[in-house]
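A single protein chain has been removed from this complex, and every other one stays in its place.
Our next item is subunit A:
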Amino acid sequence: MNPFSSGTRLRDMIRAIRACKTAAEERAVVRKECASIRASISENDQDYMHRNLAKLMFIHMLGYPTHFGQMECLKLIASPGFPEKRIGYLGLMLLLDERQEVLMLVTNSIKQDLNHTNQYIVGLALCALGNICSAEMARDLAPEVERLLQFRDPNIRKKAALCTIRIIKKVPHLAENFINTAAALLKEKHHGVLITGAQLCTDMCKVSTEAHEHFRKKCLDGVVKLLRDLANSPYAPEYDISGITDPLLHIRLLRLLHVLGHGDADASDSMNDVLAQVATKTETNKNAGNAILYECVSTIMNIEDNGGLRVLAVNILGRFLSSRDNNIRYVALNMLMKAISLDSQAVQRHRATILECVKDTDASIRKRALELVYLLVNESNAKPLTKELVDYLEVSDPEFKGDLTAKICLIVEKFSPEKLWYIDQMVKVLSEAGNYVKDEVWHALIVVITNAPNLHGYTVRALYKAVQKSNEQETLVRVTVWCIGEYGEMLVGNAGMLDVEDPITVTEAEAVDLVETAIKRHSSDLTTQAMCLIALLKLSSRYPSCAKRINDIVLHQKGSLVLELQQRAIEFNSIIEKHGKIRSALVERMPVLDEATYSGRRAGSVPAVVSTSLGTQPKMSNGVAKPTSAPLVDLLDLGSDDVQAPSSSGGDFLNDLLGVDLSPASPVSGTNNQAPKNGTDALLDLLSIGAPTAQSSSSMLDMLSSEQDNKRSEGLLDNFASLSTSSAVSSSSMMDLLDGFGTSSSVPVAETGGPSYPSVVAFESSLLKVTFNFSKESGNPQTTIIEAQFVNKSPDIYSNFIFQAAVPKFLQLHLEPASGNTLPASGNGSITQKLKVSNSQHGKKSLVMRVRINYKANGEDVLEDGQISNFPHGL
């Protein structure tokens, strides 16, 4: 006999494993046990088989591999004894799975056991089948299970019912075979059979419309009566769960009614009475009673409309919300979330209770309640609800503030009746939980503020007051600093006082104090510091008396470790000290960004929005220069922002700002073939204008530099925009230019995908004419594709026609095969050939090329050569 197998009993093994102090010890014990079990298996030691399998199940639970015991399960199932079979089936359920081929082997054993005379063995087989049945097994064993649904012992019938659920889930079309036997289960008295029978019918309705129809016609009344009897039945101790008779059966029957009533008004009608009865009579002081009520509410919500019942159901949920049991509040909130789409009026009545749940001690309930409150908000109740939420923000847990803040901001943005209220609420939120406010929220706030000119003074004062109270909220500080920068004079001057406002006295020095504190605070991040710096620049003009002090603060940032801040500090310092003339114009208020545009962009989540809407930031040019395949409209939008602000101080300033010297730009008339200057090229690069043609952008920029009149250039841009969007042409004087452009390219600008170039006659002699057509590969400005066209001017046919070309080193040339080598006489046809030229000095040097052409005319070899230097610029 195997020396190991006589060893440990199951109990000893468990004890040994439990005694292990470390995972390594445990592994060692398990390894030893597994070795002995393997040895026992290989010796085919039948006596200890089922003990070994029991050990393996324990080992399996601990997470060790036990696959080697799988075949033993089958052997045990096939053995005649009950204990062996029982442990074998248990092993089958725990160690195997339906995907393994081993299952094929077990089907026959199960079939035999399903027909066994011992009902407990039948029960074991049914249990295993219900847990692991595969599609093949379902097909093979369905007849046995169907027969067992009518077995004399109810314990077998209930197991067979659940087994059937597994079978029809695996093979739905088998459901039709079970309709009558399943319906018969609903006429039983045994509670277990009724529970499983109702569940089976419910699941059959899901997979088979035939079954659904049948049950609706034949069983509905029976189920209704069953539920009524159950609800009226005297207390039955054997099915009691904490004092309620058989709540699970209630629930199963209600669930079946739910399925039968859904989408059928008549069926729904016939169950109204019993639902009302259950809803009103069930005791609510026990969990089991509430479980029934909850299911009843769910059924009422899902069957066809009966207004009265729905109100009753929502009221039950409302009552749940005031329950002391967290679980009940939790499920009630879940259900109310569904109910709101059915009857929001009924839910609205419980608003106050729901609002209380936002303040619950249980985080998961708070979160759900908050979701629900958000769904409940409408125009009429936004104000009081927001007030409640904002008030709660003060006392809520820090970990809940993020969620709460996000929701309040959503509500405020969506439902704000007027801007004053919006700004008030946002100031409150920023003061309480500014650190939880997302970037886009405070960006949106700034856009709203700029769009409310009558509230500028009020807002900047309100923010100033708020920061005095809570200067730890980063976003509050940012918005305040931005507003002080823009509307600083309104802060000290009490300009634009509203009736509701208390006047405050703020001196210029105090306002600067605030910004100085913010920039020097250690916790301020880079964005805040940058915003402070810009605000200071702006204040240097708004508060002339503080200019010296502001300059000192700005100078202090020269020592900043952040390159960006350092650089801006130096630049701003120079603006304050040396450019007093332009300073006031330079730091004018930001142009108003259209709210609709902003929200549209936000929806499209274009990150560049930030830098344009806060265009005072030094990063503006970066924002504009964002590499873009941007639609033309966007581009023009940015352009108009750029132009408006600085243009009042003149075109020179624009040049300075953009860092490009445009002064030699000729005051061109906008002829189409006018070659763009290098300077504008650089500007184009800077702005990354890729989409429009070279002509259009050069002419636009020419206009910018030559037209000092702000309005006219704006007009041009407008026209340009309208041209690009609708090609509507106005009669403005500038439009000649754009007209010409429109016709020359004859394709809408946005669709060309790149600039186009005029064709040139590259070479012409008395015998031959060569024309070059140019095109660019999109996304590769360096490479030009040239299509050469050769035309014979003489009366003779040319044969053996060969075209050769050479280029300097900064170019790369690739010749593709010509369309032919015979050129018909007198221009009666042509040869074309493609050339690809890459210009490594693109933008600096133009193309040049030497060509040589060989052909035979009248039997004589002819050679022509020449240099081509009349390529268009910009290739």
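We adopt the following convention: a contact is a pair of C-beta atoms (placed from the backbone, for glycine too) under 8 Å apart; a residue touches a chain by one contact, two chains touch by 3 or more; residues count from 1.
Assume contacts and distances are computed from a predicted model.
Student: Any idea which of "AP complex subunit sigma", "Transmembrane channel-like protein", "4'-phosphopantetheine phosphatase" or "Transcription initiation factor TFIID subunit 10" UniProt assigns to the chain that's been left out?
Tutor: Protein name of the absent chain (UniProt record): "AP complex subunit sigma".
Student: Taking the entire complex into account, which one of A:F178, A:Y330 or A:Y598 touches the absent chain?
Tutor: A:Y330
Student: Would you mind spotting which of A:I110, A:L186, A:V224 or A:A288 touches the chain that isn't drawn?
Tutor: Hidden-chain contact among the options goes to A:A288.
Student: Looking beyond the chains shown, say which of A:S40, A:S109, A:Q199 or A:T282 touches the absent one.
Tutor: Spelled out, the listed residue whose C-beta touches the missing chain is A:Q199.
Student: Among A:N131, A:N302, A:Q348 or A:N435, which one is in touch with the chain left out?
Tutor: Checking each option in A:N131, A:N302, A:Q348 or A:N435, the one touching the absent chain turns out to be A:N131.
Student: I need the residue numbers on subunit A that touch the omitted chain, in ascending order.
Tutor: Answer for subunit A: residues 9-12, 14, 18, 47-48, 50-51, 54, 57-58, 60-63, 65-66, 81-83, 86-87, 90, 94, 97-99, 120, 123, 126-127, 130-131, 133, 155, 158-159, 162-163, 165-166, 191-192, 195-196, 199, 238-239, 241-242, 246-249, 251-252, 255, 287-288, 290-291, 294-295, 298, 326-331, 334, 361-365 touch the chain left out.
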